[in-house]
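First the structure, then my questions, so here it is.
Here the complex is missing a single protein chain, while all its other protein chains stay put.
For clarity, chains are labelled A, B, C, D and E in written order, and residue numbers in each chain start from 1.
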Amino acid sequence: MIRCDGRTNKEMRSVKITRGFIKYAEGSVLVEVGDTKVICTASIEERVPLFLKGQEKGWVTAEYGMLPRATGERNPREAVRGRSGRTYEIQRLVGRALRSVVNLESLGERTVWIDCDVIQADGGTRTSAITGAFVALVDAIGAIFPSGASLKHKAFPVVDYIAAISIGKVNGTIMLDLNFEEDSRASVDMNVVMTGCGQLVEIQGTAEGDPFTKGELGEMLNMAEVGIADLIHMQKEVLGELGERIGH
Amino acid sequence: MIRCDGRTNKEMRSVKITRGFIKYAEGSVLVEVGDTKVICTASIEERVPLFLKGQEKGWVTAEYGMLPRATGERNPREAVRGRSGRTYEIQRLVGRALRSVVNLESLGERTVWIDCDVIQADGGTRTSAITGAFVALVDAIGAIFPSGASLKHKAFPVVDYIAAISIGKVNGTIMLDLNFEEDSRASVDMNVVMTGCGQLVEIQGTAEGDPFTKGELGEMLNMAEVGIADLIHMQKEVLGELGERIGH
Amino acid sequence: MIRCDGRTNKEMRSVKITRGFIKYAEGSVLVEVGDTKVICTASIEERVPLFLKGQEKGWVTAEYGMLPRATGERNPREAVRGRSGRTYEIQRLVGRALRSVVNLESLGERTVWIDCDVIQADGGTRTSAITGAFVALVDAIGAIFPSGASLKHKAFPVVDYIAAISIGKVNGTIMLDLNFEEDSRASVDMNVVMTGCGQLVEIQGTAEGDPFTKGELGEMLNMAEVGIADLIHMQKEVLGELGERIGH
Amino acid sequence: MIRCDGRTNKEMRSVKITRGFIKYAEGSVLVEVGDTKVICTASIEERVPLFLKGQEKGWVTAEYGMLPRATGERNPREAVRGRSGRTYEIQRLVGRALRSVVNLESLGERTVWIDCDVIQADGGTRTSAITGAFVALVDAIGAIFPSGASLKHKAFPVVDYIAAISIGKVNGTIMLDLNFEEDSRASVDMNVVMTGCGQLVEIQGTAEGDPFTKGELGEMLNMAEVGIADLIHMQKEVLGELGERIGH
Amino acid sequence: MIRCDGRTNKEMRSVKITRGFIKYAEGSVLVEVGDTKVICTASIEERVPLFLKGQEKGWVTAEYGMLPRATGERNPREAVRGRSGRTYEIQRLVGRALRSVVNLESLGERTVWIDCDVIQADGGTRTSAITGAFVALVDAIGAIFPSGASLKHKAFPVVDYIAAISIGKVNGTIMLDLNFEEDSRASVDMNVVMTGCGQLVEIQGTAEGDPFTKGELGEMLNMAEVGIADLIHMQKEVLGELGERIGH
Partner (left out) sequence: MIRCDGRTNKEMRSVKITRGFIKYAEGSVLVEVGDTKVICTASIEERVPLFLKGQEKGWVTAEYGMLPRATGERNPREAVRGRSGRTYEIQRLVGRALRSVVNLESLGERTVWIDCDVIQADGGTRTSAITGAFVALVDAIGAIFPSGASLKHKAFPVVDYIAAISIGKVNGTIMLDLNFEEDSRASVDMNVVMTGCGQLVEIQGTAEGDPFTKGELGEMLNMAEVGIADLIHMQKEVLGELGERIGH
């Protein structure tokens, strides 16, 4: 079976990661996955939230937004109607995922603010946000821990790569990296976040229509594993030398 | 290994479901899972949200709250500080889970409002809410589709049982149904929602500390499967005759 | 004239006060007055509001809430629509009433948060809240001023009992302790708060339909006096030994 | 005992009611009680709130505000910090009081909006608001029910006069019409609303410090009765011929 | 051409400035320009906003409000619906204008809060607010820098007079000081703020209908210049001796 954009079921859309997209941010990326485009920035703030004060640890937190016309129909701004439940869910997911590969002790008493702003949405915005924000995060942390500097805890605070992808079941077929049209017809929708070591950080699977079996879950996980390995390969290429500091 | 409350790793806390807990609601339940206590009500409203108008379908939606002193330290009311991201996430999960076992066409143009209010919280509030709210939902739908009445679509709108449980990895050991103390030390936290047929409706697994392997995921799923089967057995006992209409 | 639930005009509904209802709170009570059920908790916070800082005095404040389905028709949550004028009015009343029997100097620089959450509402929720919250308050203060401990100001901070009841005029007849159905038909609605010494702390009388005379006001006050004496008798029984510290 | 402004205990401050204070409003009044100054307007809207739709009845509702510098220290605007509990309480009181002397059926399907805005506050703002708003209300209703017109229900919708006053206990002495300085030292604070026939519409008495006896309550009521009769006398003088339509 | 109220095109409405209108405020004014009436108060707060802390400078900030019935139709309160964009625009303008004639270093670490509350609106409320608020500002600053006191920076903090007026183009004719009816028909609407020295502090011109030429802009500016000189003349008369300290 061939998909409407000509892909096979196991095929990802073309991915492009542009570093240094916004001149002011310590780290910034434009990530494009097919027609989905997300600006990810990482900003350093030299203090931590109240609940961490005095613990000699840092924090990584994320916010997610979407321009009103990122979608087929215009959506009212969240500055007008308030943030939706979906927005809260996504930004919690992104923050949690990135924190899982950062050694907060090594980071020191500072916060990395991740902002993911979708300027065009064609499915997979939350997984693209994680994949892109990771690169912005490494850039920002690289900027405050310049190579050669003696690190307090002797290690670069980013301990592994991380990326995310969606998988779904559409018309009874399991497919990788759904676009918006496929996503809206999917009976099962799953997002998987994995590290460079191939371990799971987050798995969220939802039956929108019919429930699914453990066998199908396994099949989806396998497909995600291959896709995420490809994404991490791209992250490595884009980060180049800086990437070599990860985990050391 | 024995847990602090004397349970084995595969053992659930004691569960009690009390039907008819609030006299005004079409369906209402007090669900107790160990020291976690949630009041679940199901209310019928004879209209649907705007986006469903005129489609001859119903809707099921859920809201979640917690009394300020349900926890060890008092939390400010959400009427004061606004609803948190966590609240949005949970109520979206509960609504999605219950909709997955309701035939919205059979329900007709009406909304079932599910309210889950935690009066005492000792871990597992979201999964307990799903397990309890299902019983309240069946009661409410039973009240508007009295047995013997000729149904428009010839079938009772509830098509299967549904229940949920948490599993986690604490000190390297996988355990069923974490209480608050265990949950706060867990390195992996997973919630699973399954139907009476043993199929998955939702799986949400998060590495709070270290990532986890596909093997561990499988082990957790197996443990969840057994626990949920037990919970659905209790739901059947509590619902008695009314439960026999489910799926017919 | 006999009322629809068989009571005489001067008769209160059955009252039940259950101490220790929520395991985490310093003081907690389930108060039931007929079908009205309110969870009252008292939480100690070891600091005072800004306006009292450095004055060596404590504070008692109250918040009031209602589960969405505590009533015949579901009410939207205040976390969604904001707190109503009615809520503000009630929580101010409850706080004021309880403060009138607490010696704030003896309490020391700490705040007692009273939370009254109605889980089922059949009239008289604000007066039941006061009657129940008093018991929770005594329990919480008892916990931080254990018997035998030498108190800073040499006296237990609670100086007298306090309870409240409603009276109204329905179909031209004056009645004690209105339920919801009577309340909705009442032409006069009055709430009275009195101390163990039989003195007035608060009186709020409102003509919903026709105005009332000074004679009727007197008659209502007399009825309230007897009812409150009965309530305080129950509080004494429930508090037992701890109650003996009040006023000493 | 003579009060700081030279009044005796039973003496009211000087009162001035200026009709037609705002040129656009159907009814408008500047009411001055001592240094307390409130602008009261009554606006007619030709529709009723949702809950009254189709019932052939009108509605009277009130809102209350205070300029930031009406008081000794500047208060933040409620447009900035949200309306306080005190504001809700007062506007509910004002609305309830005025509705008690309006025949809502005679009014027809329209709403009278009462706005009471305090421009200078020296105690007694809520009672002054009621006394002044009544005159604005009569003016507005007079404008839509011109004399000589055949009224649908054959009667002028305003059925009686209404006014309000405060009484309190300061340093053990009961006094009429407290100013701000007296109010802040009062141990009992009471507001009474009465009709032209001398009947009670609202009584709200609060012990700020020590509780009070039934005897003191009676004494305060008597003092209020005389004061309100004086206020209604002034309302009659100010309204002149238009006032003669009240109750007919 | 004669205007509906009998004025010529270059003629301002009658202006009245009443000092000391609110007894509590350090400075307060009722400014009346035709039927437009604005209460302006100036309040001193002995601290500065966060962004100025420790810089040994003061701040002047303004807020603007309108009573609900200041206009022909009742407007909902901003405490209910939130502040409008128009309100934000006006209060930013008023604050900016007044700051331009205050030496913030001389003022010292304190804030002057300007409140402009429109009680009756007939066009030109923002310009009237500036003209009136200036007088209140001088009174408030005069109160904290009493004549004869040795000033820290040796100069009175107010360095020049300031006033504002509107000009517009109605039916092809340029006119000074539009009232509401003229304003609603104007094709060009301009507000000009000028100092006692005749220099520009703010110019805001908007084509509501047809664009305008540079020549018309010049004509409008000339008309504004004359009007503002008249207003400043009145401010001088009203301020009397206190005004002589301005700029010295």
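FYI, contacts are C-beta pairs under 8 Å (C-beta built on N, C-alpha and C of every residue); 3 or more make two chains touch, one makes a residue touch a chain.
No experiment lies behind these values; they were computed from the predicted model shown.
Enquirer: May I ask you to name the displayed chains that the omitted chain touches in the full complex?
Expert: By the stated touch criterion, the chain not on view contacts A, E.
Enquirer: Considering the whole complex, which of A:115, A:160, A:202 or A:216 touches the chain not shown?
Expert: Here the residue in touch with the unshown chain is A:115.
Enquirer: Which residues does chain A use to touch the chain missing from this display?
Expert: For chain A, the residues touching the absent chain are 22-25, 28, 35, 39, 41, 43, 45, 63, 65, 67-72, 74, 77-80, 82-83, 87, 113, 115, 117, 119-120.
Enquirer: Please identify, in ascending order, the residues of chain E that touch the omitted chain?
Expert: Missing-chain contacts on chain E: residues 84-86, 88-89, 91-92, 96, 100, 194-195, 197, 199-207, 210-214, 217, 221.
Everything below uses one rule, namely that only the chains that are shown with their structure count from here on.
Enquirer: Going by more than half of the contact pairs matching by residue number, which of D-E, B-C or C-D reproduces the interface of A-B?
Expert: So the equivalent interface, with over half the same contact pairs, is C-D.
Enquirer: When the centre of a chain is set as the mean of its C-alpha atoms, what distance in Å lies between chain B and chain E?
Expert: It comes to 60 Å between the two C-alpha centres.
Enquirer: Work through the pairs of chains, note which ones touch, and then classify the graph as line, ring, star, complete or other.
Expert: line
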